[in-house]
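Apart from one protein chain that is not included, each protein chain of the complex appears where it belongs.
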């Protein structure tokens, strides 16, 4: 099976798993380290890949994935194309709040080779939020890691009463006006 | 709530066992759900436009979630007093920590407010001084205007006129010199060509004169400031005046021009 399934495995106790998909392995590695450095009550597993689908032979040792983060480097058309292709191998159930896009490289406007609107559109097509961050900058990386951990906590069901879906609705839904009107 | 609870007191081991039992029960429920979920096929989205099916799916799921919340009855965590006491203590400790935080944040805010107050008091004082001063100046000025004698005003105006006239003369001379040097009357070659075509000889007007004409007309007859272009105007100079916006053509009569209205 080539699709990454959302619910085929039981969750593991007191742990959560995040999958980082992106073509720049340096950024991925640094982000993963930043996430692991944060103090957590949860045990956090991080899996890195440049594209989906994941190889099937290691499937049995891989825990259930709670959050997929697609890292788009706005300075590289290639990264965008790869992500677009990888998205086709994701189970629709993930898009109920367990996917987010991370866009990096916006801080160098002159070197952008992917149109930002294309990224926003892609995220909109898949009903998932976009975070912007400069992964090459350590401070921002740490801040982003903390934000991702908070999302991961929710996606893995560790925050009572808040589901991944309702959370992602909050993240996305402000386009429709008056959503917060009583 | 009242701590009098009917169940008999149990030892801490019992409490632990009870908790573990409850946890295991929950885990069984989870496994059951998982078994149902595993039956579900993974669902790939159409790659052309996944948005609509996705939104439908989200709607369905969200409705289900909503219904689940609606149906949900409040439950009792446990009736084991030992567990309850521990939980209560935990909560109180957490509250204690948070209230410490509240305290320090309130203290910080108070300090900040005190500083702001001082700053704003100073500003207020300065504003007040400024207003007082401005009012005073205004008063003095209005007094002075009343006191201005007619004679003095007249004198002042006279000196002013004198200076202005002198200044004007100086500028006109300078302008004249500049124009004479840089915009002379075109010489021979032009005139010889014209002769050959056997046109009547015309004495060309200098740019200086054209400008003076324009200015004069502008001052004397502001209601009709136009002058007519005649053969004595060398066309390139007229062009120059028009191009740089010094002069404007009559909207209906291309042969008449006037000075751009610089002061209005």
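We just call them A and B in the order they show up, numbering each chain from 1.
To be clear about the criterion, contacts are C-beta pairs under 8 Å (C-beta built on N, C-alpha and C of every residue); 3 or more make two chains touch, one makes a residue touch a chain.
Simple rule for what comes next: contacts and distances are computed from a predicted model.
Its UniProt record calls the unshown chain "Centromere protein I", which is the correct pick from "Geranylgeranyl transferase type-2 subunit alpha", "Ribosomal RNA-processing protein 42", "SWR1-complex protein 4" or "Centromere protein I".
Just so you know, the chain we are not showing touches A, B across the whole complex. Within the full complex, the residue among B:38, B:52 or B:101 touching the omitted chain is B:101.
Check B:23, B:38, B:130 or B:157 against the missing chain and you find that the one touching it is B:130. Interface note: of A:36, A:85 or A:143, the residue touching the hidden chain in the full complex is A:143. Although one chain is not displayed, chain B still touches it through residues 1-2, 4-7, 73-76, 79, 91-92, 95, 98-99, 101-102, 105, 123, 126-127, 129-130, 133-134, 137, 140-141, 144, 244-245, 260-264.
Residues of chain A that touch the chain left out of the display are 106-109, 129, 131-134, 136-137, 139-140, 142-144, 146-147, 150-151, 159-162, 167, 170-171, 174-175, 177, 179-182.
Methods note: only the chains that are shown with their structure count from here on.
Separation between the centroids of chain A and chain B, computed from CA atoms only, is 36 Å.
The residues of chain B lying in touch with chain A in their complex are 30-31, 34, 37-38, 40, 42-45, 47, 49-51, 53-55, 57-58, 61-62, 65.
Those residues of chain A that touch chain B in the shared complex are 1, 3-8, 10-11, 87-93, 95-96, 124-127, 163, 165-166, 169.
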